[in-house]
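Let me give you the structure first, and then I'll get to my questions.
Only a single protein chain was left out; the remaining protein chains are all shown in position.
Chain naming follows the written order as A and B, and within any one chain the residues start at number 1.
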Amino acid sequence: MSSTGVVVDDLGLPGSGNAPADHRPGRGHRRRRPPSVPPPALAAAGRVVSRAGGPALAVTYLSLLVLLPLAAVVAKAFSGGWSTFWAEVTNPVAVSALELTLVLSAIVAVVNSIAGLAISWVLVRDDFPGKSLVSAVIDLPFALPTVVAGLTLLTLYGVNSPLHVDLAGTRLGVAAALLFVTLPFCVRSVQPVLAELDAETEDAAASLGATRRQVLFRVILPSVLPSVLAGAGLAFARAVGEFGSIALISGNLPFKTEVASSYIFGLAQSDDFTGASAVSVVLVSIALVVLLVIGWFRRRFDIPDTI
Amino acid sequence: MKGSRWRLPLRYGVLAYLALLVVVPVGAVFYHAFSPGLGKAWDAFTTPDGLHALVLTLLVVAVAVPLNTVFGVGVSLILARQRFPGAWLLDALIDIPLAVSPVIIGLSLILVYGHTGWWGNWLAARGITVIFSVPGIIMASAAVSLPYVVREVLPVLQEIGTEQEQAARTLGAGPITVFRRITLPSIRRGLAYGVTLTTARVLGEFGAVSVVSGAIAGKTQTYTIFISQSIDNLEPQAAYVGAVVLCLAALIVLSLLTLTDRNRDAWHGKVAT
Partner (left out) sequence: MHRKPLHSGEPLGAPARRLRLGRGAAIGALAICGLAFSALPAGASGGSVSLVAYSTPKPAYSALVAAFAKTKAGAGVTVSSSFGPSGTQATSVVDGLPADLVNFSLTPDMTKVVKAGLVSSSWDRTATKGMVTNSIVSFIVRPGNPKHITTWADLVKPGVKVITPNVFSSGSAKWNLMAAYGAQLSLGKSAAQAQSYLTALLKNAVAQPASASAALQTFLSGQGDVLLDYEDDGLYAKSQGEPVSVITPPQTILIQNPIAVTKTASPAAKAFLAYLLSPAGQTVWGKQGYRPVLPSVAAKFSFPKPKTLFTINKVGGWTTVNTKFFDPTTGIVAKIEQSLGVSTASS
């Protein structure tokens, strides 16, 4: 038992939190030494790195790779002044593309969140021959290059479809492609959390008289809800930015099936980089807001680690 | 827990959804890759440009994935275990690369690191080429696959809590030991999926890389660019064979990473249904 109470800020990394307990006299020599003690130099380096360096390093990496380049895009978007920016983003084709993208991505995120939860459930709690094979195929939509995914989806769901559907040039076709590429997120976000769920709490609830249904809705689902929301956020964000796999099946018709990423591509190809940046800024801003809202809900359901 | 009468319908429902949405398209890719003949598939695989491109892609994976893994685990630990102002913003910013169209990610990198970019002169003066060479491809690949490790590891860290870590520390374990022997094993499954997703994403990345690479055959042409050009040049079999290779690579990574998990399943025991 720690006499210092709960340390909420304890990172577990060298240097953060309280002084290590092994310096207390009389405490150290009776415990069994762990088989591999890191050499003092490494431990010291680790302490330095994480004390201030950890977060700073992370933010630097994020900045170099993402934040700085995106700042350049924002600068480009406004390089023609506010009036140019406004004209570009209120262009009817742009508005239609943005609307289509955001609505479809939201629908796809919701559908796949439910599907992902169901799939994770079956993978973690059910057992049947071939289950590991099923688990392996989940990541494949992701490993397929988007151009091949696009071509395959067109051949499978297009005019000469062996499945006798014709989704080419329809919004349903775009949705099908988005469902395909975002499925791995929704499954892999929930699966590890579901697997780590402790049987004890469920057993305790059952022994206190909770029905199976109550255990499901009041114990299990609230625990996995943050990860479901995380998966939904990932799926939404990916769907919003997706281009290659929907390019062929969508038919790219303005006002009907042209998504924002394709419209942006068109602007970039026409050398209208200001316009491309402007529409991108709007798209990313809206996506960011959605992600912030999802994050807020996640934190609401995430009970803090205090005892 | 679900009543047993739901178990079979759920199982079959899930299998049907997966079959229709995933198995059929992926199966079609495999079918188109091999139906013209195994010999032709081998020829398509072993073209010099194609092999060059594959080696380049694997190199990019070998650099970008570990970078994102270290970043992902580090940021997850920070977000899960520390409270600081702006944590919510950092959390949301990490998902941003996904929402940005890949073409714009490529464009954004050129705006900063290209010839005419913000740091263009600074880099050129030091003889460093980023855009249109391998470092640029690595950066673009790392940028688009940034969030996955965080999104897999963070929920698990939040789920398991700090109790054991604190217990271990009061027992005298040093911080690195705590991380290696307590934290890391707990997040191992999430980490495995995160690394797999990152690897798969880098393998399949096309949009951003096509913009920053210049697609010089034999030098900066990644495997996905090679595949895309095969489609353009009406050599679909080469494209499908390439896709099969990428899928197999992702599968290998997944099985390597989850191989050690089987022991843990046995130890934890199955959760009663």
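Note that a contact is a pair of C-beta atoms (placed from the backbone, for glycine too) under 8 Å apart; a residue touches a chain by one contact, two chains touch by 3 or more.
Here the structure is a predicted model, which means the values were calculated and not measured.
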item	value
Which residue of B:A92, B:V150 or B:I182 touches the chain not shown here	B:I182
Touch with the omitted chain, as defined above, among A:V159, A:L221 or A:V289	A:V159
Full-complex contact with the absent chain, from B:L38, B:L89, B:I216 or B:L248	B:I216
Full-complex contact with the absent chain, from B:P9, B:G37 or B:P66	B:P66
Contacts of chain A with the absent chain, listed as residue ranges	35-36, 87-88, 91-93, 96, 151, 154-155, 158-160, 168-169, 196-198, 200-201, 223, 247-248, 251-256, 258, 262, 265-272, 275, 303, 305
Residues from chain B at the interface with the omitted partner, ascending	55-56, 58-59, 62-63, 66, 110, 114-116, 120, 129, 131-134, 159-161, 163-164, 167, 180-182, 184-186, 188, 210-211, 214-219, 221, 229, 231-234, 256, 260, 263-264, 267
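The rule is simple: only the chains that are shown with their structure count from here on.
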item	value
Centre-of-Cα separation between chain B and chain A, whole angstrom	12
Of chain B, residues touching chain A in the complex	1-3, 7, 10-11, 13-15, 17-18, 21-26, 28-29, 32, 67, 71, 74-75, 77-78, 81-84, 88-105, 107-109, 111-112, 117-118, 139, 142-143, 146-148, 151-152, 154-156, 158-163, 165-167, 169-179, 181-183, 186, 189-190, 193-194, 196-197, 200-201, 203-207, 223-224, 227-228, 231, 236, 239-240, 242-243, 246-247, 249-251, 254-255, 269-273
